[in-house]
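Scroll down for the structure; my scribbles are underneath it.
Only one protein chain is missing; all other protein chains are in place.
Each chain gets a letter, A, B and C, in the order it is written, and its residues are counted from 1.
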């Protein structure tokens, strides 16, 4: 049901962890399925230079978190803000239809973190 | 479903045939299932000395006809008249329950033939 | 080894099909609902089978629902449509399999009205009759593709057109036809089609119902979300894999088998009709290739069948003398046969394994047994008449 790339990210997710004094912090919970994510970003010169997260959720949620943070790293704030859940799903090479909503968690957490950064 | 003895009589029925100038003749048709039997007897000194029949019917009807005529041969008229379908079934070593009624044909035909003989 | 000439009753499972099933019983044995690799492997097998079944009848895989056999498929199609509609009129025929007839009788007792169409002397429904029977509240036409006793094939394309023209759902019990004659549900205009694996060298206890996308039908087995929530129960994946393999194989060999079986059937028919007073039942051409059904005047079919059995030859009879009353084939009676003719009818159904030698042996034995039984029979007097 999950493709190889999804399973790879699920098995060894990238960028896992927390951050002391992040420039931006976002926390979201999916009302749909109870998945939860905390995201931490470090921003330098309008670019995301470090990113960390913790995720509680299924395989799709974990893999989406991993690849979304990979994708965001190095991007400008504007570029990162433009990322949608479908970009994440595409980068993963697809998710089962029922699981597509799980990737929204990463999109939302990233947006929250950026919002927090901007508000400072 | 049928035992060996039944199948043996069915395969090679005894006493099949017709008779010129029988001493008694009976013809019966089962209203239940359309089976038909014609029976011919020769009587000498109150004993059945020859017996022949034709039967249209299933395996149980044919086997019953065969063994019933075997049983009747050599019997006195009174003994033959006393034969019931259950005697026939027993001599055959049993019939499937649904098929027990088929042996009535032979009993009835024999009784008809005896009646005909007596009426002469 | 015996000679099996009862392939319409059931078939053995083809060796290649069985090998696939065995693998599935012992290795890819997972529950298709499980998300681990055992479950995914089982699901892969079921998915492939779904595509194979769809391919064989011109459907798409999403329109194939697996069941426990032809009987359940028939029950589901008819009750499922009736339940959705809640009330109305159903058109069927008097020669359907009991899985259809008894289901219709059950619905009749529940307040549905049913028309049982007559058939012609060959056992075929007239398309005209179907159209004439239509009512404003007709919810379903259920007419079998090919009859199980005499093999006659109904005018499916014409009936399909009528159903489409009047917007009425069309179900066909194609249990005897699938795997033996070409079927294209969309070309014909079929909305629901029942099939069963054990009639084409697949396993018993597994079948399918084709449900055209968008058809208004309810489920009849509740629990679980299997088969898109339409048929609950752990999927019989080995059986389904067997069904898929069997239908593919049947499609592959269909043309050759048709020609072979039809030739053997003709050979058997020609040999048996040399007997006087032997009546050939069913359509001369529009019939299943392997079916030969003949009434031998003056004999009782069960007796002939059992004699052949004692010689190692398996055939079948429509009628059976049981429970104190004979039930001569209602199919033959509907076709206008007398009760005597119906009681005298024997069905030979030729299959993949049969050879010319089988047929010649069967014909020879049949002839001598018929003669023997006729000699025993008070009903038969050969007056040298021609066959009818």
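One rule holds in what follows: contacts are C-beta pairs under 8 Å (C-beta built on N, C-alpha and C of every residue); 3 or more make two chains touch, one makes a residue touch a chain.
Computed from a predicted structure; not experimentally measured.
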| item | value |
| --- | --- |
| Full-complex contact with the absent chain, from C:94, C:205 or C:276 | C:205 |
| Residues in subunit A touching the chain absent from view | 2, 7, 10-11, 13, 16, 27, 32-38, 54-62, 98-99, 101-102 |
| Subunit C residues that touch the omitted chain in the full complex | 2, 4, 6, 9-13, 15, 18, 21-22, 25-27, 29-31, 33-39, 67-72, 74-75, 97-103, 105-106, 196, 198, 203-206, 220-224, 232-239, 302, 305-306, 308-309, 312, 314-317, 320 |
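One rule holds for everything that comes next: only the chains that are shown with their structure count from here on.
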| item | value |
| --- | --- |
| Centroid-based (C-alpha) most distant chain relative to subunit C | A |
| Where subunit A and subunit C are represented by their mean Cα positions, the distance between them in whole Å | 57 |
| Contacts with two or more other chains, residues of subunit C listed in rising order | none |
| In subunit A, residues with contacts to at least two other chains | none |
